[in-house]
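Here the complex is missing a single protein chain, while all its other protein chains stay put.
Showing chain A:
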Amino acid sequence: MAANLNGANGNSNGNGASDDAFTVKAGLAQMLKGGVIMDVTTAEQARIAEEAGACAVMALERIPSDIRALGGVARMSNPEMIKEIQAAVTIPVMAKARIGHIVECQILEALGVDYVDESEVLTPADDAFHVRKADFKVPFVCGCRNLGEALRRITEGAAMIRTKGEAGTGDVVEAVKHIRTVNADIAKAKAALAAGGDLAIAALAREIGCDAALLKRTAELGRLPVVNFAAGGVATPADAALMMHLGCDGVFVGSGIFKDAATPEHAAKRARAIVKAVAHYTDAAALIEASVEHGTAMHGISNAGLKPEEKMAGRGW
């Protein structure tokens, strides 16, 4: 998959070294497939996630539901806290930077995080440009609501994509909407390639605002050319399995593990249950077990009740 992407993204300048660099970046995401990446705010939570079988953790100061509740400007986390989490676990540690904030990304790279999430969950720092991610050695994951947005991020150098949901709500509806949109867009690209070849691909690339070569590659593959996880609003084992069913390669769980958890043990149970649901998303018996183990889910906020300005998924373009 990503190994064949060479030449179609911002990392390639025609020599083998940059193709290798992208293989290594996208390759880590390939190794995370079938796994759950959990938002954690302390070393203790990171250990709970690791023990539950998370394939990576996302270190951030506040889980999205608390960012939402608190308001104000959400920024990159304190490096001290990220270091504590790095020291506590052996699985990959990711961290979020604001959209367009090159310096936050440089700081995270220098800290040695394994992946940077240029994330709409934080307050955007640049309203015109995303970060040129190909310039970094650390790989990036970015959000998308449709195929055009995903391919623009990949052209900038993102080595992993997550379909945006509405973070911190515990309402999965937006995550479902966006993976369905990406899937429908890919079907359209396949149909365009079959019916009209390169010219039809060029026309569609203009329409959705992306690189034509990368769009053609996507149409040929019949899927996004990098790993794609679901993110935002995934709160239960059933939600996580639903996202796998819709074609995601894995799942980010933000607030769903630790929000409203009665005790650390309850959070650990939720974490284990979601790992089980993703590993066995087609096995009904395993999903029953996982749902029982999970217990009470976070209370959540219905997406339908949110005003447009309260939504995070619309940030970025």
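Please note the rule applied: contacts are C-beta pairs under 8 Å (C-beta built on N, C-alpha and C of every residue); 3 or more make two chains touch, one makes a residue touch a chain; residues count from 1.
As a working rule, contacts and distances are computed from a predicted model.
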item: Chain left out of the displayed complex - its UniProt protein name, from "Proteasome assembly chaperone 1", "glutaminase", "Replication factor C 37 KD subunit" or "Exosome complex component RRP41"; value: "glutaminase"
item: Contact with the hidden chain (one of A:Arg62, A:Arg75, A:His266 or A:His280); value: A:His280
item: Hidden-chain contact residue, picked from the options A:Ala59, A:Ala74 or A:Val89; value: A:Val89
item: Interface residues of chain A (partner: the chain not displayed); value: 1-4, 20, 23-25, 27-28, 30-35, 47, 50-56, 86, 88-93, 109, 112-115, 137-139, 272, 275-276, 279-280
